[in-house]
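Of the protein chains in this complex, one is absent; all others appear in place.
After this line comes chain A, so read on.
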Amino acid sequence: MLFPGETIDTISRSGTFCDNGIWRTTVLGYSDDSGQFAMHNKEQIVPKIGSEVFCRVFKITYSMAQAHILSVNNRTLQSSFLGIIRLQDIRKHEVEKLVMEECFQPGDIVKAKVISLGDSKYFYLSTAETEYGVILAWSKDKRLLPYNWEEMIDSDTQQTYKRKVAKPLILE
């Protein structure tokens, strides 16, 4: 078992730190078969710029949606962080025609990307790619399904609701 601060030969992605040109471990771990440094415990994560996050929208205004960030890079957080999706970060084209109620509603689960560490309260998030946007939404306690990039549908009543919908992953 390698303890924090011990020198290692091979540079690994996580759990290591360069101190004056010498690479040292920063967490408990061990050298695995390929000589790489493997961490013993789970990594403690916080949202970083470029991280993919899942968040739950809890409040919308005309210019921004506020959300609790629940997971970072498919790892659930122990406690949520606050994030904001500004109107101009929802999509790339025709931003001036956007209306917040047609993109997100409180309760929606949204897949987004962290674009900035933001201010003291909020991380800044963006859904301006096809794979980002609303993943799960509900209307009157009924789960809505993705219909197209701007609509979700209630499968029983066939009624559509406007959202900025994330492109679903097609599993081969």
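Heads up, the rule we're going with is that a residue touches a chain if its C-beta (ideal position, glycine included) is under 8 Å from a C-beta of that chain, and two chains touch if they have at least 3 such contacts; residues count from 1.
The definition used in the following text is that contacts and distances are computed from a predicted model.
A.B. asks: Looking at UniProt, which of "Glucose-6-phosphate 1-dehydrogenase", "Iron-sulfur cluster assembly protein", "Mediator of RNA polymerase II transcription subunit 20" or "Exoribonuclease phosphorolytic domain-containing protein" names the chain that isn't shown?
C.D. replies: "Exoribonuclease phosphorolytic domain-containing protein"
A.B. asks: Which one touches the absent chain: A:E6, A:D32, A:E101 or A:E131?
C.D. replies: Considering the complete complex, A:E6 is the one touching the chain left out.
A.B. asks: Quick one: say which of A:D19, A:D32, A:E101 or A:E131 touches the chain that got left out.
C.D. replies: A:D19
A.B. asks: Since one chain has been left out of the picture, which residues of chain A touch it in the full complex?
C.D. replies: 1, 3-7, 15, 17, 19, 24, 26-28, 39-44, 46, 48, 77-82, 117, 120-121, 123
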